[in-house]
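Note that one protein chain is taken out, while the other chains of the complex remain in position.
The chains carry the letters A and B, assigned in the order they are written, with residues numbered from 1 in each.
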Amino acid sequence: MISPRTLRNLKKELRSSALAKLGIVLVLAMILVAAFAPFIALHNPTNQDLEENNLPPLGFSRTTEETSSEMVNGSLEIVNETVRINATASHPLGTNSLGQDVYSRAVYGARTSMMVGVLGTVLAAVLGVSVGLVAGFYRGRVDDALMRFADVSLAFPSLVLAIALIGLWGRAAVDVPDPFVALGIVDPVRAAFGLPTGMPDSFVLPGTVIIVVGLVNWVWFARIARGEALSIREEEYVKAARALGASDARIIGRHVLPNATTPILVLATIQVAAIILLESSLSFLGFSGTTLSWGFDISQGRGYLSSAWWIATVPGLAIVFAVIGVNLVGDWLRDALDPGIEGEGGV
Amino acid sequence: MSYGRFLLKRGLQGIGVVWGVVTIVFMLRFITPGSAVDAVAPLDASQELRDRIAAELGLDQPLYVQYLDYLWDLLQGDMGYSYISGIEASAQVFSKLPATIELAVASSIIAIGLSIPLGVISATRRHEPADYAATTFSLVGISTPNFWLGIMLILVLSVEFGLFPTSGRAFGFGAAFSTLVNQGVGPGIDAFWQWLHHIILPAVTLGTYFTALITRLTRSGMLEELGQSYVRATRAKGLPESLVRYKHALRNTLIPVITVLGLQLGTLIGGAVITEAVFSWPGLGTTLINAINARDWPILQATLVVIGSGFVIVNLVVDAVYAYLDPQVVAE
Partner (left out) sequence: MTDEILKVRNLTTRFFTEEGQVNAVESVDFDVRDGETFGIVGESGSGKSVTALSLIDLVETPGRIVEGEVWYRDADLAEEHRESHPDAVDGDYVDVRQLPESTRRWLRGPAFATIFQDPMSSLNPSITVGEQIAEAVEVQRRARANPRRTRSRTQGYGLGRLLVDSVVPSRDYVSEESHERAVELLERVGIPDPEQRAEEYPHEFSGGMLQRAMVAQALAGEPDVLIADEPTTALDVTIQAQILNLLRDLQEEEDMSVVLITHNLGVIARMCQRVGVMYAGEVVERGALEDVFQNPVHPYTEGLLGSIPDIEDPAPRLSPIEGNVPSLLDSEMGEECYFADRCPKAMESCLHRIDEHEAESTVDDAAHHVRCVLANREYDESEALGPEAKQEVITDD
């Protein structure tokens, strides 16, 4: 599947391309942040502190009008004060309207994006590749039927279909215990660094979103897999295997699939980027099973654009950098492996 | 086969797909928890009341009867009435359609108009500053979620600098045009300005992803074409460089670009839904979201059918253009 020659091509391309290196750095950063969120976050992202809400990030300050009433000389007076609110070091990127730490929410948001991005792509890939391989290998009526089905699936823009499905099926989510917290190593490490303890002991895996996202994107994988199956089945070694009496399943599994991995892999990276964007769009619109998501934070911040612009800006920047990283990795793979993919699977 | 026959074949396929779309939309109701009755009936309704409502909505009939009724009604343009407002579904949906089309068309024009020249310049001035700028822009452009871009644009251009309104659609293009015709140049220009003023930010927001995507594709496509043997042979016969680039290389580059465009139409519509949400643009996207949240089935179904069919139609047009450019497709 991954031949030595492929590895060499990958390394060569990586050495010569600064952008590929940047991509890997960004993606690794995102993976690490997502994995070690309990250690990296400054506060528990769900902790609210209404006293400390809407704090600006370091280097900025915010002014606000405070109206209070005072008893002055026996009569009630309305006093307008212009209060300056400064940033605090304990919330370097500020807080949102509920007093939650923006930085910590961004850190935990990486988990959601990564989980949905990766799991959604895996689901779409498994579904799509299976259907595509079968369609391409057997051809004929099976192929026609499956491709008709694919055409109809494609007739719905993915976001529209996703919204419809999630809206109708609900936003089921699963609470997955955080392994680090369960092991009890989080608090001691945090305490050693002087960081507040008490991180969330589980995180929310938005199951419906993952399933829906996988369902709306399987077609891209199916097309690629089908194309590969169509051409590989004509190869000499496949005919030889048949002549030796190998079963269809064996041929597909041992000959067709391994040789089709390259374009599928490139498509997968493109899909991860697309799904991260899709997930953030869904949670922005309120169609997600979790509130600890970059998209959701942006929707929250929307109402405070003039007063607390950082609430919407920070998670957005996180998305941009994460997706840039994934796209650069995708470019690297495509340039190195040169599978001749012209198009890009979309949201 | 000839071009005409090809179109006919594609057209028939399209009709088949539309039928599939319509059927799936119909099936959606039955794979969803919670019945339509629940959406309409008050919480404390008696069973008798619920039965009556069910009968009124035609929900007590066997499945295939409902399906056939549904198809028959659809063919006549009857998509039922909104559970919420009671307005005829088709009327409601079609009244919102122009706004969405306007937005989609405006952003497509921006996207195509900007991206192809950008892509060509980038490819022909490789490794120069113009190329680096274009590639950076396109990388960031496909990595930015459009709702966030919209919000940032609002933040900077509307809130900070007050250049553009933050939401809404004051005049439709058609309305602006009729103002021009009926009320003369003065009010007409004012109407057009209002329209433009309101549509710029949403159109730019929606169009950015596509500009970036097409720039990228055009660039890589051009680079690949310019490396082909026939380019060298065409230069060898003395053709000026500009013709080699545009009449030959770019033309062949656009062929796969158009394919991708067709595939990405879904993203365009999805993006339109989000953009409408961000800018409170009164189009189909907003209609869809409201209908889902309210379980307003007729509206929901009508919206999905219209979106799905419209999508199929546009794809057909894209296929037609593609086949026109690439003669080998028709020959298959």
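Following the convention adopted for this analysis, contacts are C-beta pairs under 8 Å (C-beta built on N, C-alpha and C of every residue); 3 or more make two chains touch, one makes a residue touch a chain.
What you see is a predicted model, and the numbers here were worked out from it, not measured in a lab.
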Listed by label, the shown chains touching the absent chain are B
Which of these touches the unseen chain: B:Ile53, B:Met79, B:Ile116 or B:Ala212?
-> B:Ile116
Name, in rising order, the residues on chain B that touch the hidden chain in the full complex.
-> 116-117, 228-230, 232-240, 242-243, 245-248, 250-252, 254-255, 325-328, 331
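Here, only the chains that are shown with their structure count from here on.
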Quick one: chain A and chain B, Cα centre-to-centre, how many Å?
-> 24
Once bound in the complex, which stretches of chain A touch chain B?
-> 148-149, 151-152, 154-160, 163-164, 167-170, 273, 277, 280-281, 284-285, 295, 298, 301-302, 305-306, 309, 312-313, 315-316, 319-320, 323-324, 327-328, 342-347
Complex contact set, residues of chain B against chain A | 13, 16-18, 20-21, 24, 28, 31-33, 139-140, 142-148, 151-152, 154-155, 159, 213, 217, 221, 256, 259-260, 263-271, 273-274, 277-278, 288-289, 292-293, 300, 304, 307-308, 311-312
